[in-house]
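Yeah, one chain of the complex is gone here, protein chain that is, but the others are all in their spots.
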Amino acid sequence: MSVAQEQVSGPAAFKRRGRFRPGDAVLYVVTLLAAVTSVVLLTLITREVLADAWPAMDKFGLKFLTTQAWDQNKELFGARSFIFGTVVTSFGALILATPISIAIALFLTELAPRWIRSVVGPLVELLAAVPTVVLGLWGILILGPFIVSTLAPALHGALGFLPIFGPPPPVGSSMFAAILILTIMMVPIISSLCRELFLGVPSELKDGALALGATRWEMVRGVVFPYARAGIAAAMILGLGRAIGEAIAVTQVIGASVAINTSLFEPGDTLASRIAGQYQGADTALQVSSLVYLAVILLVFSLVTNIIAQIVVRRVAGRHRV
Amino acid sequence: MRAFATRRKRFFGGISVLLVAASAVAALSVSVAQARSSAGELKGAGATFPAPLIAVWQQRYEAAKDVKITYNPIGSGGGITAITNKTVDFGASDAPLTPDQFNACNGCVQLPWVLSATSIMYNIPGAPNNLRITGAILADIYLGKIKNWNDPRIQRINRGFTMPDRAITPVYRSDSSGTTYNYTSYLNTASREWKSRVGKGTTVNWPAGVGARGSSGVSGVISRTEGALGYADVAYALKNKLKFFSVQNRAGNFARPGLVGIRAAAQADRKFSPTNELSIVNPPPGKRFRKAYPICTYSYVLLRIQSQQAALLKPFVTWALTSGQAFGPALVFQPVPKYVVERGKTTLRRVHP
Partner (left out) sequence: MSADSNTSQIFRTERIGRRKLVNHLVEAAATVSALLAVAVLVIVIGSVAKRGAGAISWDFLTKTPVIDTGFGEPQPSGIANAIIGTAIIVGIAVLLALPVGVLTAIYLNELAPKRVSAVLSLALDVLNGIPAIVIGIFVFVFLVVGHGQSGLKAGFALSILMLPMVARATQEVLALVPNSLREASLALGAAKWRTTLSVVLPQAVGGIVTGATLATARVAGETAPLLFTSSLVSDEINTNPNEALESIPMFIFKSAEQADPALHEQAWGAALVLIAFILITSLLARAFAARSRRRILGER
């Protein structure tokens, strides 16, 4: 990545002229210590989180993942509802966000005249800058009532045969609200990444297809998509990782229920959101430990998605460097 | 070469500005960091149940004694955690501490300082206030067995009003709540099925309904949702202008959560447990409890025996137990009986810096 490294790197950096420069050694040590901080932090985080989850992990073992319960009195805790909630909300948001994001990226790279591009582009990125707590506030006070009054009855009326669109709920807190909020969060991330990908497609390829008589859509489908396929996948995975870890906006709109329902209009809970919602009132050691166990599961989920995304990104970068 | 010099100047200039700005913030905080929490301030956290009265106490006590009280209504569970973790000077909980929690707290005491009732609020458009309900019906609603307001069991005891054909949305506290503890303790006495299936606690596995955080969250959901039903301290019902039920007591009468009903219920337990616990839920039948409201509770203040703020805490809690009670009735907090005040003062003597 850095061209400078080819010239002077590592300990060789200050042994070049044979003369020992103490300043170089100082710089090396200081920056090395700084760089090592991230590794130290990672180790600390992993160790502390595992250590505090250990009592719950010891007591429940892997059955924790398949138990659907969160009962302080019976001292029974399980992650099943929240794993379900995390998967449903994140993938639900991904399904909604991906086509919209790709369409926006296409609009900005292929369709829009320059002046629209310079306006709409920053606007979409602005959506990424909205703090999640503000999105959650908007979700509670505006989106929730809108779902109850308009959106849910409409969806139930039109698509009620699908079990996911059950009877309209009396309150706005639901998995559906969480999915919508997460979609709004994901779209700027995925669309800005896709936009860069589409801009990176060599114009000779695109022009060639157009010269052969392809319509713009056929050119996109035949040239841009195959070229950017891996990058789009990486963008989707990165967006997914973000949604999995979102705690605040989700806990504000999801309704904090342990039940597993087929209808999206029912309340639910995710791993991150349960941690945020419950930690303050967790007064038994086992409950705190179970919450940290949830954090461990969440950590595994987000690490896995992050690593997969990194692998895809690096493979894409490698292929395109040729 | 000159470009080099100007760039260096600009670089050092830029870095200096950043560092000066950051140092200014640091210096400001360090200079104030010398003093610990200012001499006249007490920090508390806990139950939302007594929060309306504590809010009045905050204003009145500061006006009288120039001591600032701040209170974070995060739920009884939060209060217990906060005093255990030493992040506050006093905690508040409607649910008395369990032996395990006393152990974890390691040197805490509790004493009752507030007395009121948990109202069952409802949002039925067009309905009169104080419709009637029983504990058994409430248990079945929250068990998910009664789903509609026009269920014959509800209609039968409310002959003066035609119950609408509308789904019931039960609302519960999603956070760790002493009000939940009070309400579920009551449901335990009213329904055997509730006792075996769900039980009592600051959080339970609610078979039906939607969750909301805090008493004000519950009131908020109920006021926004037609057909909703939920429980919170009666002060919240009054504040949000919500209607609430008359609940049947063991004597067979339907009692309202007012000062009369609370006063009658308080007589149900005058004997303190070793940890100052008093349980007045669902008083027994009998002449004394004819008018008792069955879902009343004391709320407790949680203190550390050894506290840096003892010099400020003791006068405040004493004031709350005595002068502070006078502000209660307007918010339907019944002034605590004399024996509670005496017990509180005795317990306070154990608190020292």
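Residue numbering begins at 1 within each chain, and the chains themselves are lettered A and B in the order written.
Keep in mind that, in the parts below, contacts are C-beta pairs under 8 Å (C-beta built on N, C-alpha and C of every residue); 3 or more make two chains touch, one makes a residue touch a chain.
Keep in mind the model is a prediction, meaning the values are calculated, not measured.
Student: I'd like the shown chains that the missing chain touches, ordered by label.
Tutor: A, B
Student: Of the residues A:L141, A:A154 or A:L199, which one touches the chain left out of the display?
Tutor: Checking each option in A:L141, A:A154 or A:L199, the one touching the absent chain turns out to be A:L141.
Student: Looking beyond the chains shown, say which of B:S223, B:N253 or B:T318 touches the absent one.
Tutor: B:S223
Student: Out of A:V124, A:V148 or A:V258, which is the one that touches the chain we can't see?
Tutor: For the chain that is not drawn, the touching residue is A:V124.
Student: Pick from A:A152, A:L193, A:L264 or A:A295: which residue touches the chain that isn't shown?
Tutor: That would be A:A295, which touches the missing chain.
Student: For review purposes, identify every residue of subunit A that touches the missing chain, sorted by number.
Tutor: 1-5, 7-10, 13-14, 16, 21, 23-24, 26-28, 30-39, 41-42, 44-45, 48-49, 51-52, 99-100, 103-104, 106-108, 110-112, 120, 123-124, 126-127, 129-138, 140-142, 184, 187-188, 191, 205, 208-209, 212-218, 220, 222-223, 226, 241, 244-248, 252, 272, 275-276, 279-280, 291-292, 295, 298-299, 302-303, 305-307, 310
Student: Tell me which stretches of subunit B touch the chain missing from the display.
Tutor: Those residues of subunit B that touch the unshown chain are 7-8, 10-11, 14-15, 18, 22, 25-26, 28-29, 32-33, 35-37, 41, 43, 45, 52, 55-56, 58-59, 68, 70, 72, 74, 82, 85-88, 212-214, 216-217, 219-221, 223, 239-240.
Following the convention adopted for this analysis, only the chains that are shown with their structure count from here on.
Student: Help me check something: in the complex, which residues belonging to subunit A touch subunit B?
Tutor: 69-74, 145, 170-171, 173, 255-258, 267, 277-278, 280-285
Student: What residues on subunit B touch subunit A, complex-wise?
Tutor: 74-78, 80-81, 84, 100-101, 104, 167, 169, 174-177, 199-205, 210-211, 213, 221, 224-228
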